[in-house]
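Excluded from the complex is one protein chain; the other protein chains are retained at their positions.
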Amino acid sequence: MTRKTKSVEDVTIRFAGDSGDGMQFTGTQFTNTTAIFGNDLSTLPDYPAEIRAPQGTTFGVSGFQIHFGSTEINTPGDTFDVLVAMNAAALKVNLRSLIKGGSIIVNTDGFNEKNLKLAGYSENPLHNHTLADYSVYEVDITKLTSLALQDLNLAPKIVDRSKNLFALGMMFWIYHRPLEPTIKWLNEKFSKKPDVLEANLRVLKAGWNFSETTEIFSVRYNIAPAKLYPGKYRNITGNQATAWGLLAAAQKARLTLFLGSYPITPASDILHELAKHKNFGVKTFQAEDEIAGVTSAIGAAFAGSLGVTTTSGPGLALKTEALGLAVMVELPLVVVDVQRSGPSTGLPTKTEQADLMQALYGRNGEAPLPVIAASTPSDCFNAVFESARIAIKYMTPVICLTDGYLANGSEPWLIPNYDQLPNIAPSFPTEPDGFFPYARNETTLARPWAIPGTPGLEHRIGGLEKQNITGNVNYEPENHEVMVKLRAEKIARVANDIPMAEVDGDAHGDVLVVGWGSTYGAIRTAVQRHRAKGHSVAHLHLTYLHPLQKNIGELLSNYKKILIPEINNGQLIHILRSQYLLPAIGLNKIQGLPFRAEEIEIKIDELLKGNTP
Amino acid sequence: MTRKTKSVEDVTIRFAGDSGDGMQFTGTQFTNTTAIFGNDLSTLPDYPAEIRAPQGTTFGVSGFQIHFGSTEINTPGDTFDVLVAMNAAALKVNLRSLIKGGSIIVNTDGFNEKNLKLAGYSENPLHNHTLADYSVYEVDITKLTSLALQDLNLAPKIVDRSKNLFALGMMFWIYHRPLEPTIKWLNEKFSKKPDVLEANLRVLKAGWNFSETTEIFSVRYNIAPAKLYPGKYRNITGNQATAWGLLAAAQKARLTLFLGSYPITPASDILHELAKHKNFGVKTFQAEDEIAGVTSAIGAAFAGSLGVTTTSGPGLALKTEALGLAVMVELPLVVVDVQRSGPSTGLPTKTEQADLMQALYGRNGEAPLPVIAASTPSDCFNAVFESARIAIKYMTPVICLTDGYLANGSEPWLIPNYDQLPNIAPSFPTEPDGFFPYARNETTLARPWAIPGTPGLEHRIGGLEKQNITGNVNYEPENHEVMVKLRAEKIARVANDIPMAEVDGDAHGDVLVVGWGSTYGAIRTAVQRHRAKGHSVAHLHLTYLHPLQKNIGELLSNYKKILIPEINNGQLIHILRSQYLLPAIGLNKIQGLPFRAEEIEIKIDELLKGNTP
Amino acid sequence: MTTLVDTIIEQAQTANPSNHSSKDFQSDQDVRWCPGCGDYSILAQAQRIMPDLGIPRHNIVFVSGIGCSSRFPYYMETYGFHSIHGRATAVASGVKLARPDLSVWVVTGDGDGMSIGGNHLIHLLRRNIDVNILLFNNQIYGLTKGQYSPTSEKGKVTKSTPYGSLDYPFNPVALALGAGATFVARTIDRDPKHLQQMLKRAGHHVGTSFVEVYQNCNVFNDGTFSHLTEKGTKDDYVVFLEHGKPLIFGKANDKGIRLSGFTPEVVSLTDGKYSANDLIIHNEHDTTLSFILANMTYNEFLPRPLGIFLDIARPSYDFEMQKQIEYAKRKRGEGDMSALLNSGETWIIQ
Partner (left out) sequence: MTTLVDTIIEQAQTANPSNHSSKDFQSDQDVRWCPGCGDYSILAQAQRIMPDLGIPRHNIVFVSGIGCSSRFPYYMETYGFHSIHGRATAVASGVKLARPDLSVWVVTGDGDGMSIGGNHLIHLLRRNIDVNILLFNNQIYGLTKGQYSPTSEKGKVTKSTPYGSLDYPFNPVALALGAGATFVARTIDRDPKHLQQMLKRAGHHVGTSFVEVYQNCNVFNDGTFSHLTEKGTKDDYVVFLEHGKPLIFGKANDKGIRLSGFTPEVVSLTDGKYSANDLIIHNEHDTTLSFILANMTYNEFLPRPLGIFLDIARPSYDFEMQKQIEYAKRKRGEGDMSALLNSGETWIIQ
């Protein structure tokens, strides 16, 4: 029996079910297969809040969204075309973001009395007009799964845990994806659990065969591979890219990586990932708190390691005093802040960009340091690598900002050639003659990194003001001013060591959209849509928040209007206004969610039409 | 025998000696007597760095400077007219700030071999041309003191400790000040130590008589009382004014004052002062660290006290996470930051204004709060009182900035009438019907302060995002945005509740000097000198750093040039530039020292002459 | 000065609070712990004993930090403060010092209380402020999804220690004793009766009480304490400390603990060698004994002691603070602000 096959440019699918339904696994498998298939893609996992919720409730819903296609994909999608709902709560929570006319694949077993009640449905939405505008595919996945495993008489738990593979099998069939990658993965994962393996394989295929044999799905879809830059790709999440970027930097610099960290959502996975790689000589130290995390890293840096600490907003707040110390003793240190919604404990699992001011100014006294931000999941690799390069070359702490959206999101990544990564070449002095702990390199103004164990270079550092060159404690008024200026000038000189900023779009025009961090994808999409319509709109995305690249002022001056979208109440906008005295306009969303490209698109429209606030 | 008596408008004297020589006491006594005499005055104590230095060394020198006169006195004086040097080191350290032609009164006994060596003098400056430009009065104070006490055969320690009173006696004679206040003070202080009392009284009088009878001093000086606003005055230091302001606010509000604090220079004296007043029901809690200091204060606020925490820069850095909590739970809290030189431990005994950015932005997430600054020692009283008023009325933490210069400096203070101080009227709800922890007052947007112990109002608060009105934990995207905006708007509305800003000088003109905090005196003096010359220069001094007063933008627009002097590397200037897009110019001094009026005067000159950077 | 708070307290005297049943202590928030979490039982027991304390619920405050355990206050119909990570003990100190009239409870976890919050904890114990601390020890970081904690056994494999942890765990009881605690007890989620007893005793103790509650995290650290709770094993692995009674345990009460030198050892009571008289007799008031018993904790050859290790009387910090204030008022008179402003050297300008 043959069926219609439609070709489409891109599709967005949302897998949704109970925390226990393995939606993250299903999404990840679909993602890897799709990546291998050659589509460009972007994903957004969406876990429930930290505390487990009772099964079947709306707070318990776990979702995974993937946007993939044959063209460039920059966001996980504002809305989705297909919703896979394993129970009523999953439908309830996600329906509002499904496009009108979209498809819903439901596990009918997830819509019994209990489920409906927990989801807050007075009547079954499958049986009234709730879903009139959508094409609904009702499948009793639970039943079909147990049927497939009948003869194996397995523990009910195992049977229940396999039903997500049935859904996966169906989706693979509908979108013409190969089963092999998943089969391969399952074989490795469950080599020691033959019964689980057998169950999973059977159900996966059952899902495929069910779609193939029954008439239920009338259409299949083709999404041609994307014209990606040729090379070898892998899929990667932001936190994994961060961990690997740190590892790569340490290797390049021939330093031991020391991570002093205290677990905190959404940064913990960086610690988890690095802890796996002890064979790189990595030293991961789960400290008693954030203060011990950063101060142990400073101690390690003093001793000649690449000192790193990873955290989120509340943790960064606790590290501020120690960062002042790092500024004063001028040791290299990389601080990763995976931003989340604040203030205080806020919405720990939601994303935000509201730590920029804290990163720039959250220290007592004049304590400037470089601040760098990652703009996509894979860009976290570059951002931390660059942070480490600058930290080591300029003997300074560097704050690298990512956020929850980047940390958990993933995208295909053109695997970099390790040998071609920028060089990082620290050197430890060994010559006692003329050694002074605070003598400086003429170009970088960096002080020497003399480490314990070096005969003849014994010296003392600390948080009290230092005498220029000798580094002795010094209270002289003039010396203090000299040192404050020197520390500031050193950081300012980083601007000589970084590429000029480039805009994406015409060099002059009506609207320049300036962003930083994870707004990259949404801004890029919005700007592209406008440019497609022939509007003179451009995009400038800042990786370096401090110091700013030297040509920023000039670039800004080339556009009639400047729009600054941020996932906060307006922070970068303060910096640029004060620096360049330009009347930039902010677009702010503070909902713990990334921008939808559309939201930015509309705002640009307003500006083009000239009706600005 | 009669002598010349000169009348002068103002004089600056510097008392300098070894840490052990009691210079702070001498200065304080001279200050009180001068205040009582009716001169206006301003003082600057200048202790050695925290660690005790060996006797007689230059690091060991302790100084006390007083500037007094018959006209308005705004600063302790850029330079001084008279130097009292108890030893060689004291001379060495202070000579450079003595005006050419000034007078030096030296204790010759402090210039023996040992002293000279310790001070780093190769030969005795009294015997070469070092002091050619000054009139030097050599007195063997040590010897004269022991002579005066000969027959009492006291412990040598007591004798030695009395010699500063000889110097004091001399200065009282020279400047026509009464001995009575000091005699009264000594009688009270040493009522239980008759021998010490006797010794002190004798030596004080001996100093006076010595001046009266010997020919050594050819001139005496008259400094007429100043035309101060009539009323009852006292002398007060910044830290004392801070402590009393807090006490007054608590009394007005009929709340128990709870201070959770951890000692730190230069803030510790606030804790010390408040600990003396337990009879006001004050509860002072010396916590294990700054975090416990602020969190215990938050706990006390929850329970219905006026929660206060006092610290300096490094301590504020540690409190930032907890301040985010205070913002989220919307409880009143007063945080006093007595700024000192940073970054890190920096120069702990020196002053600076470099915590402004930290106060405004040093928290994770969007966590706005009011920031207020004191501009003179006595103004600390008003600043903390106003901070408490706003904290209670708006249910918010407020940061009140002072600094080391204000904290230890003193000035005459027109004692306020307690009954006429602004009213502070918190009210605790008791009615359960319709009570919601996050329902808001329409005008202030403050939430109700419902305290434990109130039947029927049991409720829970915390650092997670709150649902509007109910205060329940809430993760809804829209609610988060609503709450972030509400918290910001609440703070913005404080601007409706504070007086408009006023400039000192013409309403329009060439140069407006904008300052905040302890630069007040120096700016005022500099501006007055220019206005005396008929230049169109005005002074705007900001008490409210956030929110800014509503008319600031308008005021700034009335001047050709804006000058912003700060004891930091430029912080307020960022705020004003970003807010009003005006090309303000900074004047920055980062030496741990206050501005000298002259330094600002010169900069204004430059601007007037139009040769600006 | 009678403060506004005094007025509130006075008014409350006349109120007749409804806190006769454990229901009265259940808030309207639905409980969000994982199904099967040990926290449920602790919550239930706390709500059960509250009425027995005879304190009106409006005079009770529960303070917590951050963690699964720290969600506790939301579920209690009392005043509650879910503060920040590690600071519950400091916040609670402020509450109690400000308001000695309140009954103040801290709920914290092994991460919240022993890791980031370790310093505030030992200082609270040292000061002996009248606060009741319940430390839910599940030997894991639950809320952050399963990293090892300062009470996890050495070698523990978790997300953050795939090769096994390297730290020696704290023994919370020993740490509390070392810090100078005046009341130290240990109990377990699965023994409701004992749990209730311990909570009541803690509630009645004047000064800081510290109760370590073994709690099962069935998602990230399931079964850590099962040998102490399972029918088959618990009798052999647990010894209950009862004041004045010898340390006897075993299914048939056939085993006891005696000291050889300073080291506790298990002896049989059936082989005729030893009788109850040879055993350690528990004394809640003996500081040294409390250390000996605390040290049994990680000794695999000895049963785990549950019960009250120490209970000694010492004036509480909050009481002393009140006394000091009253003394100051007696000595110097109730503070008068205008008098203070006008005190010392002053002068008049006409």
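We call the chains A, B and C, going by the order they appear; numbering starts again at 1 in every chain.
Here is the rule we use: a residue touches a chain if its C-beta (ideal position, glycine included) is under 8 Å from a C-beta of that chain, and two chains touch if they have at least 3 such contacts.
Just so you know, these numbers come straight off a predicted model, no measurement behind them.
Only one residue in the set A:Leu41, A:Ile104, A:Leu186 or A:Ile298 touches the chain that does not appear here, and it is A:Ile298.
From the options C:Met50, C:Val107, C:Leu177 or C:Leu228, the residue with contact to the unseen chain in the full assembly is C:Leu177. The chain that is not drawn here is touched, among residues C:Ala98, C:Leu289 or C:Ile308, by C:Leu289.
Across A:Gly120, A:Gly456 or A:Pro583, the residue that sits in touch with the chain not pictured is A:Gly456. The omitted chain makes contact with subunit C at the following residues, 115-119, 122-123, 126-128, 150, 163-164, 166-171, 174-180, 261-263, 286-289, 291-292, 295, 314, 317, 320-321, 324, 327-328. Counting the whole complex, the residues of subunit B in touch with the unshown chain are 50-55, 59, 262-265, 268, 271-272, 275-276, 278, 284, 286, 288-290, 314, 344-345.
Although one chain is hidden here, its contacts on subunit A can still be listed: residues 32, 35-36, 38, 181, 185, 225, 228-235, 244, 247-248, 251, 253-256, 258, 260, 277-283, 285, 287-289, 291-292, 295-305, 307, 321-322, 324-325, 329, 415-419, 426-428, 430, 451-464, 472-473.
Simple rule for what comes next: only the chains that are shown with their structure count from here on.
Remark: among chain pairs B-C and A-C, B-C carries the greater number of C-beta contacts.
Note: centroid distance subunit A to subunit B, computed from Cα atoms, is 47 Å. The mean-CA centres of subunit B and subunit C are about 44 angstrom from one another, to the nearest whole unit.
Computed centre separation for the pair subunit A/subunit C is 40 angstrom, with centres defined by C-alpha atoms. The multi-chain contact residues of subunit A, meaning those touching 2 or more other chains, are 59, 314, 344-345. Residues of subunit C in contact with two or more other chains: 66, 84.
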